[in-house]
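For reference, the structure discussed in these notes is given below.
The complex appears here minus one protein chain, its other protein chains still in place.
Right after this comes chain A.
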Amino acid sequence: MDRRESLKALALGTLSVGTIISATGCEDKKGESGSKDKAGDMPGYGRTADEVKRDKALMGEPFFTAAEMKTITVLADMIIPKDEHSGSASDAKVPEFIGFIVKDIPDHQLPMRGGLKWLDTQCLKRYNAAFVDCSEQQRKEMLDLIAYPETALPENSQGVAFFNRMRDLTATGFFTSKMGIKDLGYVGNTPNEWDGVPADVLQQYGYSYDEKTLATCLKIEDRGKLMTWD
């Protein structure tokens, strides 16, 4: 049963939430929710006609050059590498996300372009090569100069500002991707029955629901019953 069908069933009251959860599972089988938008190529996410137009326009011309994209990809994978839990930033298509978001939020454009150039200039001075052409060891040395804001030397402050932005965009791109959301362990965005914090978690932090709370809050078995006051 797909989401839309299960929601309809839920609305009609013919199905309990528990059944829906077990029927659909937490995982969306198709990986994408929503149908294809008639007007655009992107999956539908409730866009108005003007919004479809805006998305299409943004999807058009790339902002970054191929060389810039290559640097972004190397940097992103150094920030979020593959580990035992999940893949790397580029596995989650973070560079593509960054390529889009700088067009969507143009305030990122100049600091990103200038920062990439700053990085290459520094690498040329130090290693006589652009960042991507440096050895792995050299790249790490370079990042160590700009990745630690509180200890970085004042002459590298522009690099620190750039790297803070690059770190933020990489992390946000990764942890809002399907892979990143799974890694974080977010398990919501699905029909559910909230009946309070799980008992073991309450216990872990030394909490319990007091009597007043238990007496006044929803008894989850009443969820489907029409409310009356008289």
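Keep this in mind: a contact is a pair of C-beta atoms (placed from the backbone, for glycine too) under 8 Å apart; a residue touches a chain by one contact, two chains touch by 3 or more; residues count from 1.
Quick note on the criterion: contacts and distances are computed from a predicted model.
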From "Choline dehydrogenase", "Thiazole synthase", "Iron ABC transporter" or "Transmembrane protein (Alph_Pro_TM)", the hidden chain's UniProt protein name: "Choline dehydrogenase"
From A:Pro95, A:Gly115 or A:Gly180, residue that would touch the chain that is not displayed: A:Gly180
Hidden partner chain, touching residue among A:Leu110, A:Ala129 or A:Cys217: A:Cys217
Residues belonging to chain A that touch the chain removed from view: 3-4, 7, 10-11, 13, 17, 28, 32-35, 42-46, 48, 51, 54-55, 58-59, 78-81, 83, 85, 97, 100-101, 104-105, 143, 147-151, 160, 163-164, 167-168, 171-173, 175-178, 180-181, 183-198, 200-202, 204-205, 207, 209, 213, 216-219, 222-227, 229
